[in-house]
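Heads up, one of the protein chains got dropped from this complex, but the rest are sitting where they should.
Showing chain A:
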Amino acid sequence: MSLTVDSLKQIITDRLSAVVAEVEDVSGGCGQAFVVIIVSDVFKGKNKLMRHRLVNNALKDEIAVIHAFTQKSFTVEEWEKQGGKLA
């Protein structure tokens, strides 16, 4: 299975009810390293560890096949507060 920016974006949007899913391929093209920003209210009331676990579980199969995965997660409120735009 090879992941692309678009396929990963779609997966995140679907599985985590994300209103914003920014995916950046930092692998230089081999599809092995991604940096993602996820904005979703499923993160409400959860601390960092819980959020990461949520994402890790939702993307279990995807993360298993890539080499590097960096995630940042925000609720809609946190995202807007720091000046992020909703898509």
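Throughout what follows, contacts are C-beta pairs under 8 Å (C-beta built on N, C-alpha and C of every residue); 3 or more make two chains touch, one makes a residue touch a chain; residues count from 1.
The definition used in the following text is that contacts and distances are computed from a predicted model.
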item: Among "Vacuolar protein-sorting-associated protein 25", "Monothiol glutaredoxin-5, mitochondrial", "tRNA-splicing endonuclease subunit Sen15 domain-containing protein" or "Actin-related protein 2/3 complex subunit", the UniProt name of the subunit that does not appear here; value: "Monothiol glutaredoxin-5, mitochondrial"
item: Given A:42, A:63 or A:76, the one touching the chain that is not displayed; value: A:63
item: On chain A, residues whose C-beta touches the chain left out of the figure; value: 48-49, 52-53, 56, 60, 63-64, 68-72
